[in-house]
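A single protein chain has been omitted from the complex, and every remaining protein chain is retained in its original position.
Order as written gives the chain letters A and B; numbering starts at 1 within each chain.
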Amino acid sequence: MNKIANVLTAAFLVVTPFVAQATPDQDLKEFREHFFKKFPDTPKSDFINGVYSVDPASREQWEAFEEFPSYEIFVDKGEELFNKKFANGKGFADCFPNYKKGIRQNYPYFDSNSGEVVTLEGAINKCLTDNGEKPYKWKTGNITYVSAYLAYLSRGNKINIKVPNDSKAMATYNRGKKHFYAKRGQLNMSCADCHYHYAGSKIRADILSPALGHPTGFPVYRNKWAGASSKGDGMGTLHRRYGGCNKQVRAKPFKAQSDEYKALEYFHTYMSNGLEANGPSQRK
Amino acid sequence: MAKSIKLRAKAKDGVATVKALISHPMETGLRKDKKSGKPIPAEFIQEVVCESGGKTVLNAQWGSAISKNPFLSFKFNGAKSGDSIKISWVDNKGNSDSIDSKIK
Partner (left out) sequence: MNHNRRTLLKGSLAAGAVGAAVSAGLLTPKAVMAAWAKDAFEAKEVDAAMTGAMGSADATASDKIKLKAPDIAENGAVVPITVTSSIDGTTTMSILVAKNNTPLTSTYELGPNTEAYISTRVKMGKTSDVIAVVKAGGKLYSTKKEVKVTIGGCGG
């Protein structure tokens, strides 16, 4: 029954012109229901733990890591960077006055004034450039440390992405949604193929994580990124992962913080509304 | 440099559970830099010592097969909150670091 429903849903989404759309909240309801039905044994709040919420064997290893996770080293680095004053005497706290209460759950948000999606990384770098400092690189290093620190302080806060009553916001949301369901690359696969339809199934030796709960744990410490090269310290942003995923289906990746990835992040994170922020997290 | 060791030490019913996470590349010396092709020199912790209340609790010898940013956990008896605890390491290059703390 489920498979038929999935195929029908997939067909519906591919065929229907994106004019008379479901609202984001209708999308959210359907999205959640799909995963709750697919994984009835997974507690609803547990999807934030990605593949570990649907695979007991790898969960055991992950729990061993959580005893003292490597990302804690980088949360500390982020805290140091966050508290270091800029040359002009100001600091990150001036840009993020509510940081202690946790702010991660509000990103990305749509800025009606600029008509742009603002991601957490975007806001971090804007804070730097606004204060005459050099911006960080987008995918690794300092940006992941500051983001990890802010994410850590936001743990437990429920993801709360808003799509305001603004045609440009809706258009951006829909652009992200389209990206999620669109096939791409030589392998002709969409994000949805792996993470919506085949979540929980195996792709060679990996288990596909459900898209529900995907972004809540970012920035992420990936064992793979830690071992890869002498430079890799393991930390990376969501857009770094998007690029990797696109490359894995042999599609040309977009640039980190490009309009494409920002729109995708907007839709992708909205689909995790209501789940608790749990960054930074450790993954394979 | 006492910032490479993150330490958690708790005592319960006389047993101290110690968990340490150390920032260290634990480079085997067998890898080559992808860009230059040059071998990355070995740099790994060879010895970790833990002392509490002036006595050696654990003396560990490590090889380069211990993972990067190594984790170590162990337990010892006769411990109570407030006892001193010290962890130190030395690597093959002669670098070292240590942390002095108290069991919680």
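As a convention for this text, a contact is a pair of C-beta atoms (placed from the backbone, for glycine too) under 8 Å apart; a residue touches a chain by one contact, two chains touch by 3 or more.
Not measured: the values here are computed from a predicted model.
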Where chain A meets the left-out chain, the residues are 57-58, 60-62, 64-65, 67, 194, 202-206, 223-224, 226-227, 245, 247-248, 284
Against the hidden chain, chain B presents residues 1-2, 15, 28, 30, 41, 46-47, 49, 55-68, 70-79, 88, 90, 92-94, 96-98
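FYI, only the chains that are shown with their structure count from here on.
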Taking each chain's centre as the mean of its CA atoms, chain A sits from chain B at a distance in Å of 33
Given the complex, residues on chain B that touch chain A span 3, 6, 8, 19-21, 23, 25, 27, 31, 33-34, 40, 68-69, 71, 73
Counting only contacts in the complex, chain A reaches chain B at residues 67-68, 70, 72-73, 76, 226-227, 229-230, 234
